[in-house]
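As you look at this complex, bear in mind that one protein chain is not there, while each of the others sits in place.
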Amino acid sequence: MTRVESAKQRWGPRIERLGRGWDRFTQHLMGPAGLLILTVFTLWALFPDLFAPHSIDWEAFRGEPPFQRRLTAQEIEQLPHPPAFGDPFFAPLGTNAQAHGIASLLVYSAQTALYIGLAAGILSSLVGVPLGLISGYYGDTWIDETIQRIADIMLGLPFLPLVIVLVAMRGITTTNIILAIVVKSWINNCITIRGEALSLKELAYVDSAKVAGASDTRIVFRHILPHVLPLSFVFLAQDAAFAILTQASLAFLGLADFTTASWGLMLQNIQSHGYVFQAWWWLLPPGICITLVAAAFYFIGFSMEDVANPQN
Amino acid sequence: MTRISAKYLAQRLIISYLTILVIMTLLFVLLHSMPGSFIQTMQSPDMTGEQIERLKEQWGLNEPLWKQYVDFMVNYQTGEFGWSPHWNVPVWNLIERRLPRTVILFGATTITGFMIGPLVGMYLGWWRGTKRDRSIFTGGLIAYSLPSFWIAWLFIWLFSFELDLLPAKYMRTQFPQEVYGTGFEWTAMMAMRDVLWHLALPLLSLTAIGWVGSMLIMRTVMQNVTEQDYVFLARAKGLSERKVMIKHAARNALIPVATGAIVGIAFILDGAVVIENVFNYPGMGNLILDSVLNNDHPTTQAVFFMLAVLLVICRIIQDIAYTYLDPRIKFGEEES
Amino acid sequence: MPLLEFEDLSIRYRTDGPDVKASEDVNFEVDYGKTFGLVGESGCGKTTLGKSILQLLDDNGYVESGHIWYDDVLPEWKTDTGKVRPEVVEDDRYPVRDDGMMDLTALDSDDIRRVRWNNISLIPQSSMNALNPVYRVGDQIVEAIRVHEPETPEDEAHERARDLLEQVGIERERADDYAHQFSGGMKQRAIIAMAMACNPDMVIADEPTTALDVIIQDRVLDAIREMQDQFDVSMLIISHDISVMAETCDRLGVMYGGRLMESGTTKEVIENPANPYTMGLQNSFPTVEESQERLLAIPGTPPTLTEPADECRFAERCPFATNVCMNDHPPMYDAEAASDGRSRVQQEADVGHRSACYRLDVLEEMRERAKEEETWQQTETPSSS
Partner (left out) sequence: MPGRETNRGKLDTDRRRFLMGTGAGALAVGMAGCTGGDDDETDTPTGESTPTETATPEPVDEGEDVPRGGTLTVGLSQPPKGLNPLSTSSSYSWMILDHFMSYGTALDPVTYEVQPSAYADWTVENVESGEPDIYFNVREGLTFTDGEDFGIDDVLFSYNYIMDQEPGRYLSTVDPISEASEADNDWDVHLSMEKPIGTWDSSQLQLPLLPKHRWESVDSFEQKTPGEDGELVGLGWAADLSQFESDTSAAVNLRNDGEYPLTNLQWIEDHDNLRSGGPFLDTIQFRFYQSEATMNQDLLDGALDTYYGSVSVSQIDQVREDNRIGLVQGQDDGISYFAYNLRRTPFDDILFRQALNMLWDEIYWTQRLQRDLVHDGDFVLPPGYAAIRPETHADADLLTDPATDAYNFREDSPGVPSYEGIRSFLENGTPITGESGTFVGQDYPGALQDVSASVNEPLHDYSFGEVKSDVLKEEGVDKELYVNGQTIPEILGRPVTYLMYPPETSPELTQADENWSQNMIQLGIPVEREVQTFNSLIGRVYAQEDFDLYHMGWSNMSAFGTSTLYGLFHSDNADDHREEQTDTLLNNPMGYGVFDYAGDDERISSARTEMDSEKRNSMVAQSLEKIYLDSPYMVFGYDKVQWPANTTDFAGFLQGIAAPGSSNLSSHFYNVHQQE
């Protein structure tokens, strides 16, 4: 058997499995749609200058810095300016009260959303999955009982108030917001992964690994973890969506880091400047972007659930 | 007709009580790790050091930490929530007025959300894989992704500004005499109608998002349930599809929905906290934000506690509903 | 006189790829008051057949061609005296044959619902789980009664339900219990009681004993037999367990790969099997009469039913297959005739002993060799070549 063949034999089934997974993922339009949206936002996040019509410092009437003049009173009175296409300036989604282009702000905010979503998602997986595995593997022992009781109590805590208290206490920074979200969002991962681990550890191959003298750690991470990974990706996606929405809510309540451009902050700004019902071009785009990115994560999550639970 | 196992209920009640104790402890630790003393909010610039000491004494801040903890636990369990330095009233006065408002908004949304969600989930699970299922499911996920305050703004804009149909502020007519003439007195019926009228928009905004959680569970479970033999048998018995779906499939699918309900309920409570701020609806969400931002620890503590208790009560109701839905639990034969 | 007649029934399941041919040109009859048994390995299409009678196929299943004739018509198609109205027979819009039999596959969903349970009831596969856990057992029987006899008062229906339970050996008051309070056998018997609730002409029992242990199996079989005697119903029993069938059935049909391979009276099929598959199947089950030393499994796996080859469905696993078997699936031949030496007399109608096999010419030889272990081991090599 040549090496190519043996590689084929070894990798063939995996690739095939991957292919089958991909087929199931793309069965509904949802999965690909989610990926597409996310790809666009990722591109925005990575190369904002390619997509934004202006830099983040651009100002209506004055253009890009360095500025040669101040805005005149008449110009200031026109702010926030509705969409303009060349006359008197180009701002496809208009400007906010500070003369910055909405379109550019949107693009530059993608980073924050993805950062918060992925960081919160990954962190809650990093906390929730191992705890769930341990809890499930040591099912019905005091370890399991302790973890589950903690999860149970946390489940009953009012989430947003907790986050509000934590963020207001520890300071309004993006990191603190992410940490506060993770404090709660690991629980779902933990509980579900535990259930999976409970049933997986009954399977024959785990027993045989045990008989073969594998350590607990090895069994958990080599034999059980790979099987719950797809499921944990589902949760990662859902947690990401949830984190982005939570950040938006916090921003609305005035608990977002104002130095980092974010969609939530744009919405908070329109409210604090008092233009909510006067500047649709400022009100709609950030909300749509939040909805889209959260929906994209949910789409991917639920499409992956189909992949992870192939019985349907 | 139902005979709920007393043992089961007692067990749940004890767990709930312990949960509350743990939450209180957590609360205590949390607020005592906060930077700055909340006593500062009560200080006035003219106070001397001696007066500040006296103030601290009054608030028990000079006691050792364990004593403060014990006092806190005892006070809370006797319903003594202390005094709000920010609002200059007993904390209970604040809670007493605001809690019902939040409960009304939150309760109404929970009810509508859990009526619509499982109903839609039932149909989607039943039609799983059809075009209708996919489009409604996708729509549901998009609704689930809406920032609640943003959709509330859009609703206000549409229903209040453009169509002038619904009020977008407060929870009832502020000065009824202006609307109904002098000497007007509320009747219970009118007051209720008035509250519902004002509740419409917040409720709509919150339900627009809140129904999805239970829909998602119901849809998945429904799909598993339709493959069960009893559903097949029900169909073989000659029952109409509708009856099979509702009486046999959906009724069983509700059990897991009830088990997982607390997550959706907590989600709705979070939504209520935000929505209150949009609708100038002075409730608990508003209060906790104000008190946190103003270092009003006694109020923060109490609001958080009450919201946690609210959720614990929801869980007890959830347990009872679950017991009612699943006869295996009802007769104390809990299956693992 | 048949109560139920399968005529060239072909059933398909839609999939993403080509349709699955779950059954193909199946013909057999179930007579009044008699028990017909359908045997075969799992996945051979027997459950599909059972479900198709009441249009209970899964969403993606459909009847491609053929009919299932049932010797009764809907009440409104009858005259006052209970005869089929002539205009119904003559009018092509009604799925009623000249002899007054009605095609079940052609009924619309409302009409078939009225046939379900009322005329034909069903004991589902793994009926252990067929009781809805959230309703009282009695209520579920009452539900069946009230669907079809809405005029029956509630308490009368309850009385009947209790009577039925009593008849299958369950105390009357257990009607108020939930399924989880019943033992496995009790659940099964409760289902049997439920099946009789509307006094049907026919009961389909799909693997009625599969998940039960041997003692319970016996009791359940007894219950079925008793009910059959008492209510005088026809039965279609579906099972992979040929020994169970031998005990209970009047006639047997052996299915393989969606095709009926052999049919005849139980005695004929069991004692004088005329099809290699039946012979192999017999080897793999302990017979009640003679104790076999060891059980022989048929090597290989059942064929996939997506795009089956043109050859005889069993050819691939058949130790007796020759070139003649590779062209086409054989039609049903008269096995009596074959015993008499006239090997290929086609017999489409379900009378006597029939078998779908081209090798009926060497029937005796096959019967002899089928008992030998080596015969079945040999097949492994030819089938793979």
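Read from first to last, the chains carry the letters A, B and C; within each, the first residue is number 1.
Rule of thumb we're sticking to: a residue touches a chain if its C-beta (ideal position, glycine included) is under 8 Å from a C-beta of that chain, and two chains touch if they have at least 3 such contacts.
Treat the numbers as computed from the prediction; the structure is a model and nothing was measured.
In terms of the touch definition stated at the top, the absent chain reaches A, B within the entire complex.
From the options A:33, A:56 or A:71, the residue with contact to the chain not on display is A:71.
Across B:89, B:115, B:158 or B:313, the single residue that touches the chain missing here is B:89.
When you scan A:104, A:238, A:271 or A:291 for touch with the missing chain, the hit is A:271. By the touch definition given at the top, subunit B reaches the unshown chain through residues 35-37, 40-49, 51-52, 83, 86-90, 93-94, 97-98, 169-171, 174-175, 178, 277, 280-282, 286, 292-295.
In the full complex, subunit A touches the hidden chain at residues 66-71, 73, 76-77, 97-98, 168, 171-172, 254, 258-259, 268-269, 271-277.
Assume only the chains that are shown with their structure count from here on.
For the criterion of most C-beta pairs in contact, the winning chain pair is A-B.
In whole angstrom, the spacing between the mean C-alpha positions of subunit A and subunit B is 25. The distance from the centre of subunit A to the centre of subunit C, with each centre set as the mean of the Cα atoms, comes to 54 Å. Residues 54, 56, 109, 113-118, 121-122, 124-134, 143-144, 147-148, 178, 180-181, 191, 194 of subunit C are the ones touching subunit B in the complex. Those residues of subunit B whose C-beta lies close enough to touch subunit A in the complex are 15, 19, 22-23, 26, 30-31, 33-35, 128, 134, 137-138, 141-142, 144-151, 153-154, 156-157, 161, 223, 262-263, 266-267, 269-270, 273-274, 277, 285, 288-289, 292-293, 300, 303-304, 307-308, 310-312, 315.
Put simply, subunit A touches subunit B in their complex at residues 28-30, 152-153, 155-162, 164-166, 168-169, 188, 241, 245, 248-249, 252-254, 264, 267, 276-277, 283, 286-287, 290-295, 298-299, 302, 312.
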